[in-house]
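A single protein chain has been omitted; all remaining protein chains appear in their positions.
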Amino acid sequence: MSGNTLGKLFCVTSFGESHGPAIGCVVDGCPPGMALSEADIQGELDRRKPGTSRHVTQRRESDTVEILSGVFEGKTTGAPIALLIRNEDQRSKDYGNIAETFRPGHADYTYWHKYGIRDHRGGGRSSARETAVRVAAGAVAKKWLKERYGVEIRGYLSQLGPIEVPFKSWDDVGENLFFVADASYVPQLEEYMDALRKSGDSVGAKITVVAQGAPVGWGEPVYDRLDAEIGYAMMSINAVKGVEIGAGFDSVVQKGSEHGDELTPQGFLSNHAGGILGGISTGQDIVAHIAIKPTSSIRIPRNSINKSGEPVMVSTEGRHDPCVGIRATPIAEAMLALVLIDHALRHRAQNADVAVDTPRIPGSVEK
Amino acid sequence: MSGNTLGKLFCVTSFGESHGPAIGCVVDGCPPGMALSEADIQGELDRRKPGTSRHVTQRRESDTVEILSGVFEGKTTGAPIALLIRNEDQRSKDYGNIAETFRPGHADYTYWHKYGIRDHRGGGRSSARETAVRVAAGAVAKKWLKERYGVEIRGYLSQLGPIEVPFKSWDDVGENLFFVADASYVPQLEEYMDALRKSGDSVGAKITVVAQGAPVGWGEPVYDRLDAEIGYAMMSINAVKGVEIGAGFDSVVQKGSEHGDELTPQGFLSNHAGGILGGISTGQDIVAHIAIKPTSSIRIPRNSINKSGEPVMVSTEGRHDPCVGIRATPIAEAMLALVLIDHALRHRAQNADVAVDTPRIPGSVEK
Amino acid sequence: MSGNTLGKLFCVTSFGESHGPAIGCVVDGCPPGMALSEADIQGELDRRKPGTSRHVTQRRESDTVEILSGVFEGKTTGAPIALLIRNEDQRSKDYGNIAETFRPGHADYTYWHKYGIRDHRGGGRSSARETAVRVAAGAVAKKWLKERYGVEIRGYLSQLGPIEVPFKSWDDVGENLFFVADASYVPQLEEYMDALRKSGDSVGAKITVVAQGAPVGWGEPVYDRLDAEIGYAMMSINAVKGVEIGAGFDSVVQKGSEHGDELTPQGFLSNHAGGILGGISTGQDIVAHIAIKPTSSIRIPRNSINKSGEPVMVSTEGRHDPCVGIRATPIAEAMLALVLIDHALRHRAQNADVAVDTPRIPGSVEK
Partner (left out) sequence: MSGNTLGKLFCVTSFGESHGPAIGCVVDGCPPGMALSEADIQGELDRRKPGTSRHVTQRRESDTVEILSGVFEGKTTGAPIALLIRNEDQRSKDYGNIAETFRPGHADYTYWHKYGIRDHRGGGRSSARETAVRVAAGAVAKKWLKERYGVEIRGYLSQLGPIEVPFKSWDDVGENLFFVADASYVPQLEEYMDALRKSGDSVGAKITVVAQGAPVGWGEPVYDRLDAEIGYAMMSINAVKGVEIGAGFDSVVQKGSEHGDELTPQGFLSNHAGGILGGISTGQDIVAHIAIKPTSSIRIPRNSINKSGEPVMVSTEGRHDPCVGIRATPIAEAMLALVLIDHALRHRAQNADVAVDTPRIPGSVEK
């Protein structure tokens, strides 16, 4: 593949299949001297872990991470940090029937034709299980961004199928398994999910992620813009079909007099830009939204073909998330963290000596 | 910057400022033996060229391209192809007043703080003028994809501000300066644009690009997915704030039974995936939509600050597109072409020897 | 670091410290469909393994490799192949005394100042132990090159300290622990090594590696020439201080009429080029020589300084190779294999469609 490394200076190389012995990654380029232990990473992994409620897959994985290298006496050394997560609950027999069949909406058909061989067990390499690795690597990035630059990266589920959940407070997010920013919506969401599960169907979702505290200057135009790299990172997550920065698709109908964020000595008066101008962070909140498609594995029978090209009906009975979006918030946060740390490092490589007299304005004006 | 190269095997390295002596690029990795002349590239450049109607910027640039290397006796040699476009109409004095001021919605503020120095003339490096280079490089990619794999890449303006223009036919696109796929909308669009220009304001737009004829197998998961690279490439275009693949944000409210495209021996029954599953092309049309923000340069006065951090009012009188989306279709096509050729090359590097008995289905079922 | 990945399409990302829990790597980009098992890799690892004779380090490591991913039902899938080797004999206490001292000729001083933290146990990341990883990854590359292109990669110790050992036959190499190509030299070498070990000193060596059967066309000028990449790969091996291609430094005194290899329809008449012209393989044997410095860890006391900058005497009593060159042949072979597979893949990406009528000459004329 050779497409399994992300980042230019903070590089994450991912490996592992859903039902192989292990998944993991190598994080290369982490600055030395940062305190790091398995516990720092485990906390993030637990947020994404399967089996935590009836609304997500019942696969049982403790997702216990082991640091194999790059940490000495509790601190990063600057050497590559290898992270290993052994797979535990590999009920491969559940997947025997999919060896010969291409499931609609899955990567079965494309992997088969691309590689001529396919580890079909649980989706193999194309499984969302790989996203645990991203969360683990992202935890390292998050910690460094927080400690070195005070950057805080958080996300929430802003829409589940037809139910939009507006932002109320970050405190709410941590207290519910849907990652919604207004916990009062939880009963409505549970009711919706129960009906959905019963119907054997699945549904899409929308996630919003926000980085607060990033300084002016991250991003490398004209191609490696911060928004371009966020576009790449988010779209690389399984099931993501759309990415927006700031006003996103609302920009289409906006006028210039409405969209362009005015500057004052006290800060920007709005943030339609989503914290990025000309591909470079402005000091405002960096805001991205992603669209997550409905899970393709559903009980409702669907038309497909098998490896001989013959028509078949496919119905998936395994353990699946009826809405993958529910567990996706930590993944989106991780991807944003990975993009930001890479650009923090790239920025200081070239621009470490830049000194500007002009005062920086303090992000957005508080309202 | 070191962020000015795009692609891993078909690499485009861009250079040049809006009002410097020239813009251009080096295209490295083009397969040898393809017929190529300046005329092949000029045709695409002319589609993006300024000054072609009253609805776009009146800057006069012939955008004449010169091939400096990599072509011998009319054929590519496999060596880097350098493309040069001299700037002609550099009315820098128009921009004198912006040297000290940060225009809202522009990259002025971020460039200044990032680099400590800023070529303010016409936006310098952050100007949309750089997109001519992308179109030139994209023309090379497009030609190769067409000749080698029969891939056809086309786009159209699917929405201008509030006016959605549905797809009628590709023939219509070529016959109007708005690039809309239903030419009957042109009078309505002209009327809208005339009023907009008069008001001194600007507006956003939406572009749709489609690649037809790409085979199954392009894309390198898990990070360098075809959709991730499209996300990156599109978001790297000036003014783009959102990217969708296939159903995009509509996926959020879709059920799995609706979204997942069924397969039959005659082809896929729908294309919500936008031609990509698991990050790999399916053989269906590859479909992307992008949101383009309204031009930030408007006559309506807006709040901003100057280099001393003091409040100022900014009104832009120069020559600007009131809707940059109108000229953006060729750019979006070029970016899609650049992503596809890179992945065509990457795919055959690793998978040249793959042989699969399973029949490939013929893209989508014709309706 | 972010300098721990080698290769552009066949990418090896290495991790691990000498006395950490494990070393290993991720091999990304291996073509799918190749039979691969741990046994294929173990054979190569055993050739490099410590403790096989009294002339090498007595550290006891079985160097047992585990394949964690990328192989399904005995075949590579195109997904990343993670290889894990647990460290077993971590007698860290031997190294307690070096925590505070910079050993002459070692990386202690440079790591300390670069990273501000140093895993001193056995050299940590700078230990030659990491080369086991290269041999493991190289085994995958070697196998593919052999099976797909018939390329055979072999090496031998061509000089140990003052003793030059001319090439007699490849059969000899496999039958002695010095990897010399004339086994009749073994008694002389053993005698030399016994005296050396007794003296508490160490000595340098020279290795020659040869790839036979590579076709014309591998290498990507003008920078990523095949010889440039070999220069990089060889020089990246611990203790290597020089690299030659073909005639190497003998070229300095050669005349053009002597050096330039003449072509005939029956093949090249000589191979001073070492199988590479203009950075591209010629179809002849690819030949490289490397100089390996004497081990820095010796019993003879030497001047140095400690972390406080004070003068100290250092004498190393641990388990060390008195001539690291003795075990370096498999490493040099691995590095050559890794360069060649990467270029084999890169070549076919760009040039898969090239068809030339001119007959290829059969490498060198047999003498």
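First chain written, first letter: the chains are A, B and C, and each begins at residue 1.
To be clear about the criterion, a residue touches a chain if its C-beta (ideal position, glycine included) is under 8 Å from a C-beta of that chain, and two chains touch if they have at least 3 such contacts.
If you're wondering where the values come from, they're calculated on a predicted model, not measured in any experiment.
**Q** Just to verify: which one of C:Thr77, C:Asn176, C:Thr282 or C:Thr329 makes contact with the chain not shown?
**A** Spelled out, the listed residue whose C-beta touches the missing chain is C:Thr282.
**Q** In the full complex, which bits of chain C touch the chain not displayed? Write them out.
**A** Output for chain C: 1-6, 14, 102, 104-107, 109-116, 125-126, 130, 159, 161-162, 201-206, 216-217, 219-225, 227-236, 238, 240-265, 269, 272-274, 277-282, 291-298, 300, 302-305, 307-311, 346-347, 350-351, 354-356, 358-361.
**Q** For chain A, which residues lie in contact with the unshown chain of the complex?
**A** These residues touch the chain not displayed: 8-9, 29-33, 78, 148, 345-346, 348-354.
**Q** Residues of chain B in contact with the chain that isn't shown?
**A** Spelled out for chain B, the touching residues are 1-5, 7-11, 13-17, 20-26, 28-29, 32-33, 66, 68-70, 72, 75-82, 84, 114-119, 124-125.
In this section, only the chains that are shown with their structure count from here on.
**Q** Please report how many Å separate the Cα centroid of chain A from that of chain C, as a whole number.
**A** 38
**Q** Centre to centre, by mean C-alpha position, how many angstrom separate chain B and chain C?
**A** Taking the average C-alpha coordinate of chain B and of chain C, the gap between them is 45 Å.
**Q** Multi-chain contacts only, two chains or more: what residues does chain C have there?
**A** Counting only residues that touch two or more other chains, chain C contributes 8-9, 29, 32-33, 78.
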